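Structure first, then comments.
As you look at this complex, bear in mind that one protein chain is not there, while each of the others sits in place.
Take a look at chain A:
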Amino acid sequence: MAAPLEEPGGQGPGGLPPLPGIDAPARRPPRSGARREWQDARVLEVRRETARASTYRLGLPRWEPHVPGQHYVVRLVAPDGYRAERSYSVASPPSDEGVIELTVERLADGEVSAYLHDGIAPGDELTVRGPFGGWFVWRGDTPAVLVGGGSGVVPLMAMHRHWRATGRRAPLRMAVAARSPEELLYRSEYGDETLLAFSRAVPEGSPRPRGRLTAADLEPLLLPGATHYVCGSTPFAGHAEELLLGLGVPADAIRVERFGGG
């Protein structure tokens, strides 16, 4: 039996019904007041993933294990004090101690992504803080279905790598959508558990024709009792969540992370 939670929402004032929604253990407020401080990470390696995406391997002076799915914030400061901050999901698993890897897709006119692509090389420092996020996370011990599009596959790859690093303790299935094989991130890392869906150009001899992700693609990936993690652009995430709901997946078994852009 779990110990009774010091759970304020359990009984509202005057015996009101509990507030709807969030799972009880998570309701305990963090209220640690422990601010995650900015730190200067050392760029150990820059790896080209595709024509538009690079992975930055960063050594952190104060590393703490993240939960796959969490992100860091990168801060750039100009000499006159102007600054820009953007969130980037961790791509590496927590077993990769002392480092994090961020994979950044270069956007046309992107203020931060373009600077990272043009300005950052091994030996440079980058100011970051994290890890953040307590919802779009997977600890590796419950069934998971991962559905990612474009750079939305980054936090899912942290989950996938964690799954492999910890001996595949729970069942995991994955669907990755990309425009073409050339734009597919982490292409050497997928196995039988992953369905690849190319929307514009397919590799030679591919049994799946080109086209958007469909219900027929996802149906064989469904797992009983799984949490479904959907990540990508707003249109991609909207499409993927509709497919899952259409296949009968309950809304409260779907978690969505949108990378803002269109």
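By definition in this document, contacts are C-beta pairs under 8 Å (C-beta built on N, C-alpha and C of every residue); 3 or more make two chains touch, one makes a residue touch a chain; residues count from 1.
Here, contacts and distances are computed from a predicted model.
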Check: Considering the UniProt annotation of the chain absent from this complex, which name among "Translational regulator CsrA", "Sulfite oxidase-like oxidoreductase", "Simple sugar transport system permease protein" or "RNA polymerase sigma24 factor" applies?
Finding: "Sulfite oxidase-like oxidoreductase"
Next item on the list: Looking beyond the chains shown, say which of A:Pro61, A:Gly119, A:Gly167 or A:Gly205 touches the absent one.
Entry: A:Gly119
Check: Per the definition of touch given earlier, which of A:Glu49, A:Asp96 or A:Glu241 contacts the omitted chain?
Finding: A:Glu241
Checklist line | Candidate in contact with the missing chain, chosen from A:Leu76, A:Ala165, A:Val202 or A:Leu222 | finding: A:Leu76
Next item on the list: By the contact definition given up top, give the residues of chain A that touch the hidden chain.
Entry: 8-9, 12-14, 16, 19-22, 26-36, 76-80, 82-87, 111, 115, 118-121, 124-126, 132-136, 234, 238, 241-242, 244-245, 251-252, 254-258, 260-262
